[in-house]
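Below, a portion of the complex is reproduced, with chain positions unchanged.
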Amino acid sequence: MLNIAVIGAGRIGRIHARNIAAHPCARLAGISDPDSGAAGSLAAACGAASITLEEAFKAEAVLIASPTPTHADYIERAAQAGCAVFCEKPVDLSAARVRDCLRAVERAGVPLMVGFNRRFDPSFAALQRRLAAGEIGALELLTITSRDPAPPPASYVAQSGGLFRDMMIHDFDMARFLLAEEPVELYAVGSALVDPAIGAAGDVDTAAVTLRTASGRICQISNSRRATYGYDQRIEVHGAEGLLRAANMTSTTVESAGRGGFTTDPALPFFLERYEAAYRAELDTFVTAVVDKIPSGPTGEDGLRALILADAATESVRTGQPVRL
Amino acid sequence: MLNIAVIGAGRIGRIHARNIAAHPCARLAGISDPDSGAAGSLAAACGAASITLEEAFKAEAVLIASPTPTHADYIERAAQAGCAVFCEKPVDLSAARVRDCLRAVERAGVPLMVGFNRRFDPSFAALQRRLAAGEIGALELLTITSRDPAPPPASYVAQSGGLFRDMMIHDFDMARFLLAEEPVELYAVGSALVDPAIGAAGDVDTAAVTLRTASGRICQISNSRRATYGYDQRIEVHGAEGLLRAANMTSTTVESAGRGGFTTDPALPFFLERYEAAYRAELDTFVTAVVDKIPSGPTGEDGLRALILADAATESVRTGQPVRL
């Protein structure tokens, strides 16, 4: 049984805390949150206790689900305390800070896993395995579509690091996961079409990125902060011998037919529903990796590289020029 | 070039006349119809002439698309005249009359093809070929779904011979085409749920039939005179090694997504649209069969056997008992 403390009792901390409590090989060491009410009620629901940060760092492992600006510090404190660390993305919005933090982790010699949950989505994971197994030959074109159901409030946007670091960073990680080669060039365009307040805050809500690798593989990513039909999460890979794609998921398989045609459910509403199985598989990978002492990703380095792509995209939109990586 | 006269300038005659006019190996010898205006305008549209019945029977082949009560007589007259004959289904609503007519055709030694157009639908034909080629092993369960978009007027129902002889007869032919064995038992249930006037006329508008063959293969057919989502025409075959099914067709491949989900087009509206390609392939089969003197179906015997099943279904609904065939 791996003893895991959860830091952060918000939306994402709740998912992880419950998954830890239900995991056959993990034990929830407690929940730490400055909002002791939130920590207490989540702890109670999971049969655990509200604990202090100091107590959290005494567990075998910590799962960091606190606000982004605290991530790097908590990772370093956990590493110094000898904890295995799972941290929600991003490690930090500054690549320099991430590098420092990763060095501290390396010095401490503790395992660090970063929460790129999409790698663990059963459909995306199966697609990656089948691609890696050569089912469609060499990858030539990769298309990643991510669209949130609704834009975040402008207040969130202001401190989010912008669409590329906040939202598309997941797609950058998936691109790296699937391309099996590092991008050498990136070009991004972005617009504020969904909410003028997002544009006023200096961010975009609609964006497209092109990545190219050294061997000439091409990846196209598109993001929108709005999709009336649910949380749109799709991947398509075109290879020398065929195509692999993973579609959206729906709540039910019910289809209705009438004068207007044949209608199926909208896509699952948002990440809590869509990535429910992914969060469980992600935790399971972390627990197994720590218990069995086997290296496992996504690593801190993966977190850094996705951030570097997000920084480059931000720069590309600003300058209107492609960025060599 | 096969010289073909068309008898009947109604809805179905128009389809055939145009297909003959466009066929590279056929020539439209003329159109015969008691309504000389209809014959004339159809003939003009096809670059042919309005002709008398007598003139029609001088062509190498006749295509009979006149009202059902005239079919058997015209077949006999055409056969006596030495014409190859294509006749729209049914040959007659009376099995005895059909038998007489087929004897006359046999004596005359002319080819006779009956217009079971669905055998020529590209999807149904491909399904049958793949089934016959053994792709899913032996057929075990066959499911045929046929639903018209809207009920016919009660006046039509009265002289139609009833749902089983008028509508399900097509499904009986498809069942025989796919089962590759004759049914030995039939059970039918029927209700008037769509239009009380149909029930008042002694007919049903919603029906289900079960067929069983000597080796134990089972077929389920369902019919409705109403489908808000278009002309519903589907076949599904369950075999020892898998399943084959043919779905409905739509006008376009466009799909929309919004709050209500993902919506595709309704099914094609009715038989003119759905079986457009089938009518062309059917004619092509007839022309090739006559020109190359190769036997080809569906034959008069196929027409008779489908009618016998329709008679049995009518009887089964009346008595509430299964009918041994």
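As written, the chains take the letters A and B, and residue 1 is the first residue of each chain.
Here, a contact is a pair of C-beta atoms (placed from the backbone, for glycine too) under 8 Å apart; a residue touches a chain by one contact, two chains touch by 3 or more.
If you're wondering where the values come from, they're calculated on a predicted model, not measured in any experiment.
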Legend entry - Copy count of the single sequence across the entire complex, 2 present: 4
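Convention: only the chains that are shown with their structure count from here on.
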Legend entry - CA centroid of chain A to CA centroid of chain B, Å: 57
Legend entry - List of chain A residues in touch with chain B within their complex: 228-229, 250, 257-267
